[in-house]
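Complex shown without one protein chain; remaining protein chains in place.
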Amino acid sequence: MTSTDGHMREVYPVGGESYRYRIADMDGLFTIEVEGEGPTGPKAEITIGIESRQAGEGLCRTQSGRTHPFAWAWVGTELHLWLDGQLFVFERAETRRRGGAENNEASGDIVAPMPGAVLEVLVGEGERVEAGQTILLLESMKMELAITAPRSGVVRRVAVQPGQQVERGMRLVELEGEG
Amino acid sequence: MTSTDGHMREVYPVGGESYRYRIADMDGLFTIEVEGEGPTGPKAEITIGIESRQAGEGLCRTQSGRTHPFAWAWVGTELHLWLDGQLFVFERAETRRRGGAENNEASGDIVAPMPGAVLEVLVGEGERVEAGQTILLLESMKMELAITAPRSGVVRRVAVQPGQQVERGMRLVELEGEG
Amino acid sequence: MFTKVLVANRGEIAVRINQSLRAMGIAPIAVYSDADAGAPHVASADYSVALPGNTAEETYLNIPVIVKAALDCGADAIHPGYGFLSENPEFARACHEAGMTFIGPTPESMEALGDKVRSKEIAQRAGVPVVPSSPVCRPRDNATREFAEQWGYPLMVKAAAGGGGRGMRLVQDRQDLDRAVESAGREALAAFGDGRVFLERYIANPRHVEVQVMADSFGHTINLGERECSIQRRHQKIIEETPSPAVTPELRRRMGEAAVAIAREAGYVNAGTAEFLLDPQSGEYFFLEMNARLQVEHPITEAVLGLDMVEWQIRIASGEPLTLRQEEIQPRGHAIECRIYAEDPYRDFAPSTGTLLRWRPPSGAGLRLDSGVAEGQEVSIYYDPMLAKLIAWAPNRDLSLRRMEVALSQFQALGVITNIPVLRAVVNHPQFQAGAYDTGFLEWNPAVTAPLIAEDTQTLARTLAAWSATRPVATTSPEAGTDIRAGRRPWQSVGQRTLP
Partner (left out) sequence: MFTKVLVANRGEIAVRINQSLRAMGIAPIAVYSDADAGAPHVASADYSVALPGNTAEETYLNIPVIVKAALDCGADAIHPGYGFLSENPEFARACHEAGMTFIGPTPESMEALGDKVRSKEIAQRAGVPVVPSSPVCRPRDNATREFAEQWGYPLMVKAAAGGGGRGMRLVQDRQDLDRAVESAGREALAAFGDGRVFLERYIANPRHVEVQVMADSFGHTINLGERECSIQRRHQKIIEETPSPAVTPELRRRMGEAAVAIAREAGYVNAGTAEFLLDPQSGEYFFLEMNARLQVEHPITEAVLGLDMVEWQIRIASGEPLTLRQEEIQPRGHAIECRIYAEDPYRDFAPSTGTLLRWRPPSGAGLRLDSGVAEGQEVSIYYDPMLAKLIAWAPNRDLSLRRMEVALSQFQALGVITNIPVLRAVVNHPQFQAGAYDTGFLEWNPAVTAPLIAEDTQTLARTLAAWSATRPVATTSPEAGTDIRAGRRPWQSVGQRTLP
C-alpha cells in the first residue's frame, strides 16, 4: 500500500490531462517532482490528524494564510482526495500496466461502469453494432443501466451472460474495427 | 493491548462491586466465566462493525429481539464501553498490581483526580489536617479545583510543588494515621 | 396510542421514523436483510428481526415474512416508510388481517390513488386538470400504439404503481416504444412488485411542484403547502425547496385547494402528496399523480411549518383527530433539501458501491441531516443509492441556499463516490439562485456535472495527493504494536514544505 516512490496518474476530475509524480521519502522529508511542470509554489504548512490504514485527514495552510482542509482514502488502487469540498481521484500509474478500465476501453473492450448483475445481452458475437446502440442491460441498486457501444464495430466476443454478477471495470464485450 | 486471556476488574459505574472475567480465545470462539456468577443468560447474536487498534462498534441482539448498539474504546488500560446510551468503564485486573488510583487512595495517598497544574499547596509535611480540609489547589481547563483531605491525619509527605504539571492518578500528598 | 410499531423499511427513512416513534414513547421494531445487519436503522430501534436474504424481494418486499415478524414482536402497527411496500394495498390488507394498524391510507383509497391511471380519473371528478394518458398498456399492443400515434412523440412511459423515477422512460420515437414499455415494466415489477405501465403525453420544460395533504379519519383534510422538485436527473428528484420560487400566493391557494379536493374525492386518510406539472409561463398546472405515503422530501415542509409529519401520521393512524387548522399552516422562512446519492456524476450517475471510509457530515444552525449510513458502513448494490438527505433552513431563500452551499462544501464522504459536487454546483448556479429553472435544468446545464475547478485548487490537489501517497500506513508505522498511550498525538504539524 505504501507508495513512497512511485508514479501517480490523475484520472479525475480533469479528464484529458495526466500528471506523473515521483515521490522520494527520506527520513520523513520528501520532495515532489511533477513531470512537465517546473514552477515551485509558495510554502505551506501541513497539519495531519489521525490516520488509519485506509484513510487520513489534514489541514494545509499556505503562506498567505489560506487554509485548506483535506482528507484522503485509498479505495483499491485509487487514491481519493477530498479538498475544499471537491473530490479528486488519482490512480497509481503502475496499475495501468495491469490493465485499468480506461486502458481497456481504448483497446476495444466495453467494461462495466458499476458493479451489478447482467440483465440482458442484446448483441451476439460477430454482430455489427452502431455507435450509441444499446448492447447490454445491467441492473444495480434496483435500476437498469443501458450499456451502449462507444463506436461502431463488430462484436468480437461477449464476455458475460445474463444473471452474471460483474465488478466495476470488468470486461463485458470486446469490439473490433473502426478503432 | 490484546487481552485474550486475562482478568478484568469493573471499576465503574457500579462502585462497590468488583467482577473478574477470565476470557479464553480459541480460534475465534470464546468463553466467558464470570467469577461469583453462575447463571447463563439468553442467546444473543453480535454483529461487529469496523475496528481500529483502539476502538470498535457492534450491535447485540438477544433472543427476544431486543437490540443493543454498543461501542468500545481502549483508553490506556481502561476499556470504555458505550451501551444503550450509558458509559461503563472497566479496568484490567492486572493493572491493580501495578497500583491504580483507587488502590493508592486506600493506602493513604491523595491523588490528582484530573490532569492539571498545581496552583498552591496549603499544607506542610508533618502538619495535622481535618477531614474535608482543603490541602491543595489544582488548576485545569481554566478552573480551580480544591483537593480536600478524605479523612483526618498527619501529612507524611507532599509529593508536588506549585507550578508542577500532574497527570490523573498521580500522588499529591501522603497522609498517615486514622486510616 | 400504539406500544410497538414495526418499521418495514431501511436506510434514512427507517431511522427517521424510529426517532419519531421513540420521541412519542413507542418502541420501534426494525427489520433487516443480511447486508443491513449492522445498519443505523437497526441500531436506532428497540427490537429487530432478521429478514434472511439480500434482494428486496426476499426481504423488504416480502409481505408474509414482515407480517410474521410484526406479530412475533407484538407490534400494534406497521409504518411502511416510502418505496418498498408503502403503496402496496395487499400489504396494507395483510396488516389489517393480522390485526395490526397500517400507518397510511386505507387499501381502497391507496388502490384508487396510488394507481396513476385511476388517480387521474379521481382528479378529473374533483375538477382538477390532468395530463392526457393511456390506459395500462403492454408492448406491441394496438391500444398502446394508437395512443402514441394520437399524441405523437416524445412520450413518457410510467409505472402505474410507481414513484421516484423507477419504471419511467422517455420515448423519443416510434422504434423505441416497445423496448421502453418492456424495460419500464420489468423495472417496475422489480421495484414495486407490480409491472403495470401506461403512456403519458410529454409536457416539455415544466416545473414539478407538489402539494402535501394531511387528512384524519373524521373528514378533516388540509394542505401543508407546496414543494418545488424540478431539479431531477433520470426523472428522480435530487434537490427540493419550499416555498417554490414559481408559486404566487394566489397559485398556492388554488393548488392547495385542488390537492385537498382530490384527497376528499378519494376519501383519503393520512399523509399524501399531489404532484403537479406547472407551466411557469402560463401558471397552468396539471395533476400528475398522488403519492399515497410519506415523501422523501417531507423534511422541508416540516422545517418551514414547524411540525413533525411522522408524528401526525402515527396520531391519525391511531384514531386521533388532526387538530391543525388550514389557517394555522403559515410557512416561516425557506428550506431546501439535497439528496446525497452514492453515484458517480462523472460516469453518468452510475451507482457507486464500497465502504464509507470517511463520513463526516456538517452540522450547525439551520441544518438537519437525515442519514441511513455511518462511517465504516458498506454501501451495497442491493438497494437505493440514496445515503442521506441534507436539509438547510433559513429565514429567507437566499440564506438557506448559502447555508446549504457552505454545508455541502464541508461534507466529507470518502470511499464511495457521491453526487455532492453536483449538488453544490446546482445550488451555486445563477439560474437556480434566481429561481428560474425547470425539470430540464440538469440536461441544459451539463457543466454542473463537470464543474470547473480553479487551476490552483487542481495544483494543490495534485500535490496533496502525491503527499498523501507518501504517508506511512499503519502496518509500517513506527508505533504500530506499541501501547496506544505511547502513540503520537492525534494532530501534529509536519512543518513547512514547499509545494509545487
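All chains are identified by letter, namely A, B and C, in their written order; residue positions are counted from 1 within each chain.
Here is the rule we use: a contact is a pair of C-beta atoms (placed from the backbone, for glycine too) under 8 Å apart; a residue touches a chain by one contact, two chains touch by 3 or more.
Bear in mind that the values here come from a model prediction, so they are computed numbers and not experimental data.
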Subject >> Touching residue (missing chain; options C:Ser48, C:Ser119, C:Gln212 or C:Ser371) >> reply: C:Ser371
Subject >> Options B:Glu127, B:Glu144 or B:Glu176, residue touching the unrepresented chain >> reply: B:Glu144
**OP:** List the residues of subunit A that touch the chain left out of this view.
**Re:** 1, 47-50, 53-54, 57-59, 61, 64-67, 69, 74, 76
Original post:
Where does subunit B touch the missing chain, residue by residue?
Top reply: 1-4, 6, 8, 10, 12-14, 19, 21, 23, 25, 30, 32, 34, 37, 39-58, 60, 62, 68-73, 75, 79-90, 92, 113-116, 119, 134, 137, 139-145
Original post:
Residues of subunit C in contact with the chain that isn't shown?
Top reply: 15-16, 19-20, 22-25, 37-39, 44, 299, 302, 306-308, 310-311, 332-333, 355, 360-361, 363-371, 374-378, 393-395, 399, 402-403, 406, 410, 474-475, 480-481, 489-491, 493
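Everything that follows uses one rule, which is that only the chains that are shown with their structure count from here on.
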Original post:
Using the average of all C-alpha atoms in each chain as its centre, how far is it in Å between subunit A and subunit C?
Top reply: 29
**OP:** Could you list which residues of subunit A touch at least two other chains?
**Re:** 52
Original post:
Of all the residues in subunit C, which ones touch at least 2 other chains?
Top reply: 474
